[in-house]
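Missing here is one protein chain; the remaining ones are kept as they sit in the complex.
Let's look at subunit A:
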């Protein structure tokens, strides 16, 4: 039986976590169907993903903003044709899939980091400090996928047909009011090849901006620790960690971040980790490939200069 993947779109494109989820879905079954809520252009983009055999597009105001209640009802209506229902572990996927699972009376498995077999998956628990292998006895499997654990499929190469979703009931218990989406010219945090993150030691929002110049030179996304976000130095959606975003870039530069368990949960799969901190006993140095002990306010401008 085929697997159905709920896409997360950012505007007219499918998000990178969705492409990682396609890679995970392909490990379960060769027949991968993608459901796109709203967004005809995003549906066309999904049809080009290698490994995708069919795209189902759902139009209508109830789907435009990915509200959980109508989206879950639609997934449940489609479920009889599928053995697995998946979504990327984005805010949208995590909001919708547990609801779908409960409606189908199955236990959701969130943030899978590996596929052992069609009913056995690996996932991290305790903020990434333990890796559990779990086998489900449920007939239908409902999953979300940890993007950092699967290499995304390329954006081009497939040629799937797009069809319209069947009509499903909208429970009509919720309505979208508005959104404030942070504007950023930089690469998306979860998709960036290089991430530079700042912590409490930056001291202020103005000081935090010194990371921008280095980020520009490296083509990096800017992240933050919870302490920096709580202090108002960086917006919420910059937070890297157990409760924020999980990233696994090629290079992660942690500046003035001590390295609490909850922060490490969000970045310790990075290929190369650099720590810049004045406290040589900071826990971040235990996971860093390269550590530099010193004052970030002298090191960061120097680093910017050195990068040319």
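The criterion applied here is as follows: contacts are C-beta pairs under 8 Å (C-beta built on N, C-alpha and C of every residue); 3 or more make two chains touch, one makes a residue touch a chain; residues count from 1.
Note that contacts and distances are computed from a predicted model.
Engineer: There's a gap in the complex where one chain should be. From "Light-independent protochlorophyllide reductase subunit B", "Electron transfer flavoprotein subunit beta", "Cobalt transporter atp-binding subunit" or "Na+ H+ antiporter subunit B", what does UniProt name that chain?
Structural biologist: Its UniProt record gives the name "Electron transfer flavoprotein subunit beta".
Engineer: Among the options A:42, A:257 or A:303, which residue touches the chain absent from this view?
Structural biologist: Result: among the candidates, A:303 touches the missing chain.
Engineer: Of A:82, A:124 or A:150, which residue touches the hidden chain?
Structural biologist: In the complete complex, the chain left out is touched by residue A:124.
Engineer: Of A:98, A:118 or A:203, which sits in contact with the chain we cannot see?
Structural biologist: Per the contact definition at the top, the residue touching the missing chain is A:98.
Engineer: Could you tell me which of A:132, A:167 or A:205 touches the chain that is not displayed?
Structural biologist: In the complete complex, the chain left out is touched by residue A:132.
Engineer: Contacts of subunit A with the missing chain: which residues?
Structural biologist: 10, 65, 67-69, 72, 90-92, 94-103, 105-111, 120, 123-138, 171-182, 190, 194, 218, 226, 229-230, 235-237, 242-243, 245, 250-251, 261-262, 268, 271-274, 280, 285, 287-293, 299, 302-303, 306-307
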